[in-house]
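Working notes, beginning with the structure itself.
Other chains of the complex are left out, but the ones given are in their true place.
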Amino acid sequence: EMPKIGAAVYGLNAEFMQIWAAALEQHPAVLAGEVDLTIFDGRYDALVQQDQFETMITQEFDAIIFVPIDIDAGATAVDAAFEAGIPVIGSNTRVNSDNLTAYVGSDDVKSGYMEAKIVLDAIGCEGEVVIIEGPIGQSAQISRLEGNLLALAECPNVTVVEQQTANWSRAEAQTLMENWLTAYPGVIDGVIGQNDEMALGAIEAIKAADLNVEDFAIAGIDGITDALLSVKMGEMSSILQDARAQAQGALDLAISYASDDAYDPQSDIWVNYTDMPWNGGTDSEYSVPWTPVTAENVDALLDMRK
Amino acid sequence: MFKKKAGDSIAKGININTIVRDYGILLALILLMVILSWSNQYFLTPRNILNVLRQTSINGILALGMTFVILTRGIDLSVGSVVALAGIVSASLATTSSTAGIMGAPYPAVVAIIVGLLVGATTGGIAGTIVARLNVPAFVATLGMLSAARGLTLIYAGGRPVPALTPEFRWIGTGDILGIPVPVVIFAAVFLISWWVLTRTRFGRYVYAVGGNPRAAKTSGINVTRIKLYVYVISGALAALAGMILAARTGSALTQAGIAYELDAIAAVVIGGTSLSGGIGRISGTLIGALLIGVMNNGLDLMGVESYYQQVLKGVLIVAAVMLDQTRNRHE
Amino acid sequence: MVHLLEVSGLTKSFGGVAALRNGQFQLESGSVHALCGGNGAGKSTFLSIIMGIHVRDGGQIWRNGELVEFASPAEALASGISIIEQELSPVPHMTVAENIYLGREPLRRFGGINFSAMNKASGRILDSLEFDISPTTLMMDLSIAQTQLVEIAKALSYDAEVIFMDEPTSAIGGQEVEQLLAAIQKLKAQGKGIVYVSHRLSEIFEVADHYTVFRDGAFVEEGEISSIDRRGLIRCIVGRDLEEEFTKTNTPTNKTGLAVVGLSDENKISDISFSVNKGEILGIYGLMGSGRTEIFECLFGLSKKTSGTISIAKKTIEVNSPSQAIGHGLALVTEDRKLSGLVMTGSVRSNLCLASLKNLGHGPVMSSMLEKTASKEMIAQFSIKAERDTMPVSELSGGNQQKTVLGKWFMTKPDVLLLDEPTRGVDVGAKREIYGVMSEFASQGGTVVMTSSEIEEVLGMADRILVMRDGRISGVLSRKEANAEMLVNLAA
């Protein structure tokens, strides 16, 4: 009897979760047909995700991988699964529930800190920056902002001239940046984009204003393909969030919890990330390290996307 | 009352043509359910049926309020934002979190709920006043409210969710009465009341009359302005109710709750046969429309249809369902 | 003595254009007062102001000697005034009973509407007027004539002391008119006051006691009906003498213009055959619902025919849509200008040109010069009273809207004119002009088929009269042999 595993993700329309989902389907156990995997698209709505949990509980899934839209709003769903005896493995975004079986993810506060630090270092801990935020209230936005502010606290001579949401969207960020460049001509030194899409939008705006991208320190998070290309051209910095490790790690854990017998993880990530040992699959938390994208590793990363 | 009634066809003997014409959309729903129960063993389980109903209840409640508005030739785009605003405000009264709650929280659930309903009725009242008294097109007035109410939500909550709601408050989202989930019970109650109001009371008739021919309504001595105002209040209050149920279900109120909910609510109303040009429609149609959307979402998930294909299928199914429905008047 | 209603110096202008300059009027109890005037004289505006539908600019209104100011129809209704509006305005998706009782539905104990009481009461009212309409039918399923009957029933059901009737008979004829006039006599006997607006002067002389005439928005004259004759009243309305009312100059040729053989549809008409020669005006007479309109709709491709052939100038034609019909040289003036005649959101000019756009430009591009000229021509030909031809057609008076529809179809330069109640709501002066245009059209070789609920009009204009009964032809009479009695007998 194959274990039936469901993956409830907050939304599949953007590239990052697409990479995540694709990695799940590339997991050796899935390729070998050892598990029955279904991916549910949460359509960016906490309630839809909860509904999908109910559906999975009804269908008696053996384990659930959960990428919630919100750290708090996911708890009810997790608790419901727990009551039904279904293990829930968190991935990418944490859930505020004691009933979460395990969590594989990367600390957003850390990435927020890292990206801001890169920008601040580049401008010598002095000058003016703008922050382009994710949708206000979303967990990733809250945590990454927390990280941004931590780094900014270390540079008292840096002022944040503007801070606005562009809802993870490149087009919105582009418009925002165009307007800021007009309102603060020659002022802005750095752009902290809470994801790559928005950092890329800022770059387009700078180009459209006939300014030099090199004159700005720009950073984003996630390591989506366009950002890798942009890093390669020396336009921005990015911090790779390893969607593949988050997805495949979670699936290994899910299989492990779903099967009665002892299980050896099949994904190569456990080999690649020595900082993140499998430990018999019993840890409650696995922290996937962030990898700054550099001129050195960018080609290798791009190759993996092919 | 409107169109031919069930009674008519029964009196004349069951006539398949009449049924198709009058209840086309119901047939579409039944057809969909038959296909689903035939292709998935879980679909017809009591547990899943309750799931579908629970999942439908929030959009259903919004759609019931929207029916009133659309019957008067209006539209209420603000419901999604009101869901968030009322959810956040009531949650801030019903949370045990010391940072997210307002002073003195948690208050009894009933206080939180009343305040939430007042918030919804107020936003509805403002939108309604702008539409009815200042003659601003409903689309613009409620689009403005969509934006403003979302902003107010973010300001009120400082952009953060309100977690840790009291069990008492959460009961309206997660509890059950005799095995029926509370949201479903509330949905049913709202439906019955709406049905009674629309078909049996003067106010209900006036709603139809204002939408069917505002001039005639006015000439007959009806206070058109007041009726228009009231329907937005109703829609706002029901949106608030839905917002509180949503918060209670998910366990915390989110500032980005309810985004784009207006589209699904309007869809349920229109699929249910109510005309966007006002004056024509049945609240039972809205119920069926909401159920159709709920069953579709549930069924596609249940069958594990891949997300991208789901979106294509949903588009096709909605159109197909409405095409099956011959009730729609072809008068114009 | 105290009047039921007294009005003096009422003024109203719309966007700088005076619709009413000096509305003056007195209504006594137990009387029928005819309010007369040409199209656009301000009669409807006058009545709607009193009713609280429009806000006046100036003037005074006394009700039973008390100065009043109605801010809404609700207040006017409360003070015992009800109205039959000229533009029929039903709530289409409600039943007849719901329309009649709109705003004052009988209630049950717990606040719910008592539908059965409402249906019964409506049934009683309709029966007492001998209108054969079921209270539970939807308004949208009624013909325009039936809709008018319901509005009449509704206005009477208020049991108001003062009843305004703004052209209550424009869409009905024969028996129904008689019933209305009888009902009015009864109300008069009960001491009520009725203001009666109609362009059918024979009705006025039959039912009214007093008359008041408006011209160009101002009071002109009032008096007892008994002190004036038809000619005098016409002179007063039009402002000059009119010779004969019907101008007939055409003589039928012997070349067939339009021939119809065995035309039937699903259920309203069957086996209709007739032919009209060029230069001839064929009148179709019949009672309400006898199928006159349906013949036109089948001929024009608006309704599906089940059998029958249509030929124009001996050539059989296929008509499945109005655009085909227009292509074959047909034109149809429909009976309901609001529903199917005019684009109310458009200007007078755009409505006049709508069916002729193909001839008013170069390829797909319009020429505003050509449009302007064409529209000017029609406005002159039908003396349409419009401030500018770019004004919205909805702001024209009822009669002028009707003339706009006629103008639209004349502009297409048709060979065959189908006219369904062409003079609905048109004043005496303009009627005569329309008759003139019709005759002129026929005498230049055009073919005309017209229906009318006004028996005098059919008798006055038609060369031959075809009478319909229950969807079939019950007789064809020549102009010479026809008289009113024969028509009524054949139709009933």
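Read from first to last, the chains carry the letters A, B and C; within each, the first residue is number 1.
The rule is simple: a residue touches a chain if its C-beta (ideal position, glycine included) is under 8 Å from a C-beta of that chain, and two chains touch if they have at least 3 such contacts.
In this text, all values refer to a predicted model and were calculated from it rather than measured experimentally.
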Assembly formula (labels as shown, counts from the whole structure file): A x1, B x2, C x1
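Rule of thumb we're sticking to: only the chains that are shown with their structure count from here on.
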Topology of the chain contact graph, where touching chains are joined (line, ring, star, complete, other): line
Whole-Å gap separating chain A and chain C, where each centre is the average of the chain's CA atoms: 71
Between chain A and chain B, centroid-to-centroid distance (C-alpha), Å: 34
Chain B and chain C, separation of their C-alpha mean positions in angstrom: 44
Per-residue overlap in chain C, given as positions that touch at least 2 other chains: none
In the complex with chain A, residue positions of chain B that touch it: 42, 45, 47-48, 51, 54-55, 58, 154, 157, 159-161, 163, 174, 246, 249-252, 254-257, 259, 297-298, 301-302, 304, 306-308, 310
Residues of chain A that touch chain B when the two form their complex: 12, 38-41, 44-48, 50-52, 54-55, 58-59, 70-73, 75-76, 96, 135-138, 142
Chain C-facing residues of chain B, complex: 1-3, 196, 200-202, 205-206, 208-209, 212-213, 215-223, 279-280, 329, 331
